[in-house]
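The complex appears here minus one protein chain, its other protein chains still in place.
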Amino acid sequence: MIFEPVSLNISQVSCERDDRLLFHNLSFALRSGDILRVAGPNGAGKTTLLRMIAGLFEVQDGVITIDQEPLSERRHQVLYIGHKPQVSRDLTVIDNLKFLTGFDEPVVKQALIDVGLRGYHDSLVKELSQGQGRRCALARLWCSEAPIWILDEPYTALDVTMVETLDRKINAHVAQGGLCLFTTHQLPQSLNFETLELGRVD
Amino acid sequence: MIFEPVSLNISQVSCERDDRLLFHNLSFALRSGDILRVAGPNGAGKTTLLRMIAGLFEVQDGVITIDQEPLSERRHQVLYIGHKPQVSRDLTVIDNLKFLTGFDEPVVKQALIDVGLRGYHDSLVKELSQGQGRRCALARLWCSEAPIWILDEPYTALDVTMVETLDRKINAHVAQGGLCLFTTHQLPQSLNFETLELGRVD
Amino acid sequence: MSWRWFHQWGSPRWFYERAGRWQLVCGWLALILLVVGSLWGLGFAPVDYQQGNSYRIIYLHVPVAFLAQAMYAAMAVCAVVLFVWKMKLADVAMQAIAVTGLAFTVLSLVSGAVWGKPTWGTYWVWDARLTSMLILGFLYLGLIGLRAAIQDPDQAGKACGILVLVGVVNLPIIKYSVEWWNTLHQPASLKLTEKPTMPASMWMPLLVNILGYYIAAAYLVLGSMRAIVIGRERRASWVKELVGRA
Amino acid sequence: MSIEKRMLARELKLAAARPGDIFKPMWFLMLVISMVPLALSPDSVLLADIGSAMIWVATLLALLLNTEHLFQSDFSDGVLEQWLFLDRPLAWLVGLKLIVHWLFHVVPLICITPIAGLMLSVPTDVLIALLMTLVVATPALTCFSGLGAALTLGSSRSGILGVLVMMPLFVPVVILAAGVLIRATDGSEILPLMALLGAFSLVAATLVPIAVSAAIRLNIGGSN
Partner (left out) sequence: MSIEKRMLARELKLAAARPGDIFKPMWFLMLVISMVPLALSPDSVLLADIGSAMIWVATLLALLLNTEHLFQSDFSDGVLEQWLFLDRPLAWLVGLKLIVHWLFHVVPLICITPIAGLMLSVPTDVLIALLMTLVVATPALTCFSGLGAALTLGSSRSGILGVLVMMPLFVPVVILAAGVLIRATDGSEILPLMALLGAFSLVAATLVPIAVSAAIRLNIGGSN
């Protein structure tokens, strides 16, 4: 699959939380093929920025558009994976994924094999280890049709093998014309990304 | 502070979960000054092993002792930090720490400054970012009197500065005669540790 | 009583095979007793001068009511065994008994209600015996619900064990308090220490049926214990072997 | 699969994964109903007098408790925020969830009330009226308590707020239902009141999901 060219524009966005100025008049644009790492120390506002772009946190000041259209029109073109598990603890791995992606059993099963959860299809999410749960959430990337990926610390809890697999997947995604924004405190080895440094403004 | 010499003995410990054999007849011993990293892929049983040693998961087969005494007698010599936040979301940072450590305001405040949470003393934990919340939990290490530290993925969500600070703290702890067991998928740069590899037995 | 005996009993495989044989014996014995008792009671025992033929529900109602109570006691014994000797089989028994016990409780409630309509003119009254039976039903339900809510079988077993033990301490208190609150139901008509008030031709078949139901209960419990053992050990080699053979 | 089908499939799976959620309210109802004679008196005449009202209040409570955490686990697992990325209005998805919840968790509750009625010796015609009021009124109650659940999602402190907001909304429903039951006991006409109740439920079912979706959006915005 090749995505239509897509562009994400952030212009003059500012954010204040609890009287702390997180970022001020931030502007940048991403196009198909771009990978952007949002970096910064703990509490810099990375998660806040990502949630703003995903439309989960109200933009207080500034404008964010996808292909010149407001975010709310293009929700389904965005795939967001945040800090939370994103999967229901009481459902099996496969049922969770079927709901989240809308794909059928064979596709979803293949995705689970790709993330190394072969043999865990019918386990409940609450019976998985930390990293396995995270893998389950990330399996969505293997059956996603959204061009814009927003990943908040996707490498958390993953072992070395899975980190590499994920890097490969992100590369493949942007090669198809997608774009990816992510945060992490571990420097990815095999990604070709640009960095946006969020520092303490104060 | 210098700790009394302490030793931790794990002998012939096995564990099976959901009919998967995680480890079998595992034996090792740690003494004051040792740092051990428990490594292995996701789902290998690292968390399970650490919880067993901390006395939070029943030892099904085998014996674990501290200074030749059963674990249950020496509970208060162990400090365990796991996957969960370990702090209450509805309390302030400082109240959480005062409860967990039993130290008074000045000591606890210093610890918070050490982990870079100056200015957040009276924030509620739920208002912190992911990494700040983790820092709050780790601040316990700065006012702990337990010689045995068991840390399950302590580096998760921490930025580079804090990772270094934590490394220094662990080094200082073992220099004082403590011992430390931890897991992580990121290789620590400035620690001098031995590795126990947990693989899939099956 | 040697420890080996306990050890053997703790082995699921040993139990599964042995219990199959016991079950067979219990099944036949129960069948014979129940057929004899029921035919005798329903067909040949005399008509009651007050209640007419409707009293014949007694041949179901009374044994089932006895059993419902006895099974809770059996479960308490299992809980003690579980905590003292850490025998997994006791937990299996507890699980099996909870389900069977609930079934008997419901049966006794339903048979009592059906009997209540002709004799008291209503299906239900808030009488002590009936109320404490209802509460017993809720206790069984609680055990089943608790077990269903906890994923890990060992953990679920221990949680149920705690509940059973707390419940068994309370059961006499509940029964006593409910009796003090309101009593209307038939007083015991079969007592070990006194001569029964019923004619022998009425209580003899009842006795046969009571015995029959007890053995039938053993049959049911053994059956569900075997099923539970197989379910829990489904990945053990001996179960795979067994399934492979079948 | 269409999004609607996915939602339904998921709710079915969840209901199957947590069968307790279906039985618990029924069980609660029966327990409350059996506590009443214990606390009051076993006298069946008195019980029959207050029986239908007790059953109504107990059902209301069971429903409230059942709906209180309707969105909680989806919210804290981060699944609810994923709903925003689906190609449907949130209010529509919320409406679906409420309907499914009513079908799976409230209807079984209504089905068990006749047994409760028998135990409290409620006369048959009153019992029938009781059942009818419950069927007609519970959609409104479900919507309102769903709104309460959505409002209280975010912080532990808004707890009181959500519940206080809901309280005045229940009152008209309870008064109307009580009117129906009193008329049923007298043997007079119940249709006009039932129609009113039905209208109330209908309006609630169309408008409340919008409020619920606004509340959910609000709470997602505040979380990390």
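For reference, chains read A, B, C and D in written order, and residue numbers begin at 1 within each chain.
Assume contacts are C-beta pairs under 8 Å (C-beta built on N, C-alpha and C of every residue); 3 or more make two chains touch, one makes a residue touch a chain.
Note that the coordinates shown come from a computational prediction; the quantities given were computed from them, not determined experimentally.
From the options D:8, D:38, D:96 or D:210, the residue with contact to the chain not on display is D:38. If you put the missing chain back, the residues of chain B touching it would be 47-48, 51, 54-58, 75-76, 78-80, 82-92, 95, 98-100, 102, 104, 124, 146.
Residue-level contact of chain D with the missing chain is found at 18, 20-21, 24, 27-28, 31-32, 35-36, 38-41, 46, 49-50, 53, 56-57, 60-61, 65-66, 69, 73, 156-161, 163-164, 167, 170-171, 174-175, 177-178, 181-182. Mapped onto chain C, contacts with the missing chain fall at residues 135-136, 138-139, 141-143, 145-146, 149-152, 155, 158-159, 162-163, 165-167, 170, 173-174, 176-178, 180-181.
Simple rule for what comes next: only the chains that are shown with their structure count from here on.
Separating the centre of chain A from that of chain C, both taken as means of CA atoms, is a distance of 56 Å. Our note on geometry: chain B versus chain C, Cα centroid distance of 49 Å, whole angstroms.
Within chain D, contacts with two or more other chains are made by residues 224. Across the assembly, chain C contributes no residue that touches 2 or more other chains.
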